[in-house]
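I have a structure I would like to understand better, so I am pasting it below and will then ask my questions one at a time.
One protein chain omitted, others in place.
Take a look at chain A:
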Amino acid sequence: MTETKKEEVTKYIVISSDKVLPSDAAMKIYESEFPVTVKETCFGLIVSGAKDDVQILVEQIRQLDKNHIFVKDRGFPPGDERRCRASRGGGPRPGFHFLREEVEMLPAIGAALDELEAKECVTEKCKKKCRLKTSDLKKVIEEELAR
């Protein structure tokens, strides 16, 4: 019986975090023992493997620093001769320039996501009727005084 090959996907994991380095994320993947290919790059990682495995791994990596790790699909598998710099005589690979431009904006996007998350937490808290904590009251007073 021939077994149908599982769908293979490749993902970029772009890390713009103060806490997590690409090597930390790579170690996390090695520890997980999923049969995937990992390539460490200057901006993060390229992970390739069966769709389900990669999906689980990407979620695990994202949880390391949720708002500062970004993920997108990649068409070409890692090390593909049509894109790999080793076989093209060096220089940035096609598609790198746009990624570099976007990577510059990632710290601001991450901070905006942090703020958005904090706002959501506040609105959730407001929905529940409860006593105001002294620490929260202190924050409110400090914010008012800082104006």
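Keep this in mind: a contact is a pair of C-beta atoms (placed from the backbone, for glycine too) under 8 Å apart; a residue touches a chain by one contact, two chains touch by 3 or more; residues count from 1.
Assume contacts and distances are computed from a predicted model.
One chain of the assembly is not displayed; among "Pyruvate ferredoxin/flavodoxin oxidoreductase", "Methanogenesis marker protein 5", "Acetolactate synthase" or "Aspartate carbamoyltransferase regulatory chain", its UniProt protein name is "Methanogenesis marker protein 5".
Along chain A, the points of touch with the absent chain fall at residues 8-10, 12, 14, 70-77, 80, 82, 94-95, 97-99, 101-103, 105-106, 108-109, 111-113, 115-116.
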